[in-house]
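The block that comes next holds subunit A.
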Amino acid sequence: QVTDVGGVDDKSFNQTAWKGVQDAVAKHGVDSKLLESKSETDYEPHLNSMVNAGCDVIIAVGFLMGEATKNAAEANKDSNFTIIDFAYDPTVPNILGQIFATDQAAFLAGYLSAGVSKTGVVGTFGGINIPPVTGFMDGFAWGVKHYNKVKGKNVQVLGWDPDAKEGLFTNNFDSTDDGKAFAQNLYDEGADIVMPVAGPVGLGSASLADELGSDKLKIIGVDGDWTQTDPARKGVYLTSVLKKMDVTVLSVIESVKSGSYSGGITVGTLENGGVGIAPYHDLASEVSSELASEVETLRKGIISGSIVMNK
Partner candidate 1 sequence: MKLKLNEISKSFGPVKANSDINLTVDCGEILGLLGENGAGKTTLMNILTGLYKPDSGSILIDSQLKEFHNPREANKNGVGMVHQHFMLVPVFSVTENIILGAEPTTIFNKIDLTNAKEKVLKISSEYNLDVDPDQLIEKLPVGIQQRVEIIKILFRDAEILIFDEPTAVLTPQEVIEFFAIIKNLKKAGKAIVFITHKLHEVLEVCDRINVLRSGKIVGEELPKKTNNKKLAELMVGRKVNLKTSRQIVEKGEVLLEVNNLSILSENKEPLLSNLDVKLHKNEILGIAGVQGNGQTEFIEALTGLRKISSGKISYFGKECKNFSPRKIHQLGVRHIPEDRQKQGLIGDFSLTENIILNTYYEKKFSNNIALNWSNAKKEAKRIIEKFDVRTNSEEIIADKLSGGNQQKLLIGREMSRSINLLIASQPTRGVDVGSIEYIHNQIVMARNKGIGVLLNSTELDEIIALSDRIIVFYEGRVIAEFPSNADPNIIGLAMAGVN
Partner candidate 2 sequence: MKFFIYLSNYFSNRETIQEIILIPVIATLLAIFLGLLLLIVSGSSTQIALTALVALFTGSFGSLSAISETLTAATPLIFAALGIAVGFRAGLFNIGAEGQIILGGMAAVAIGFSFQLPFFLHLLFLLLAGALLGACYAFISGWLKATTGAHEVITTIMLNLIAYRLLDFFLRMPAIQKEGRNDPISKSIFETAELPRILNYLDPNLRVHMGFIIAIIAVTFVYWLIFHTTIGYEFRAVGKNLDASKYGGINSSMTIIVAMSLAGLLAGLAGATQISGILGRATPGFSAGIGFDAIAVALLGRAHPIGVLFSSILFGALIAGGRAMQVSADVSLDLITVIQALIIIFIAAPILIRKLFPWVFK
């Protein structure tokens, strides 16, 4: 596996993917190598050295590695790659692109937080303005919009405008300090629930929420279930928008082992459980039972297609 910048302990993106690998190690005793990228110039050499190290499958974690992975794959036709968050068209025979319909899950989170918010303002911010990130933010914003429509309320979303595709971005995936500052900023504007979509940056927001107290500010985790990855502050997480890379990664590895690997694209959806939202854990009390059931029906609706998110 080659990580994106941010590091394997980012409690989110890279870490979830890495978990998949470790599961594989645990289950099938395959052995694993990890290269962490410090900057974008590392991608290509890292992939190459993985190739030279003779890995059966090389897992590129991150949209930004799309280019590099493609080049590496074309240069080394006989080694298998899989990349998270990137879909090539036309597809490359020896790359399996894993993408996730995170907007579906985020939609639920958005609806949920609109229901939970007391100030009637919720916020989100992202790492970099790229599809895998904005997917979350779109869903979130749409979810709130949907809530306003059905409930006739006017809950505001700060930090993202799904139509203009503009919003708040830290422009990095590693500065927890920014995470705190951005959350503070949204909080000052009245938001009492924030969804940071920037890997570990979100931990900064969590520590602010922890400081203020979850009654003033709640956080929605992304990628993994943050009450698990960051138990110290589990009290502030309303829920997490799950993007089960660990599952998909594991299955890819298994497919390679069983020889059934083939390039192309897999999409994680609510339907196939590739995405979802985490249980409410400590803040379950904040979520009224009817709100919870509304969210559940929404989920079914999306799967069945009876609900179109963006309208």
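The rule is short, and it goes like this: contacts are C-beta pairs under 8 Å (C-beta built on N, C-alpha and C of every residue); 3 or more make two chains touch, one makes a residue touch a chain; residues count from 1.
How were these candidates chosen? In short, all candidates are chains of the complex that A comes from, given by their letters.
Values in this document were obtained by computation on a predicted structure and should not be read as measured data.
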item: From 1 or 2, the one in contact with subunit A within this complex; value: 2
item: In the complex, subunit A residues that touch candidate 2; value: 5, 33-36, 38-42, 44-46, 48-50, 52-53, 63-64, 67, 75, 128-131, 134, 165, 171
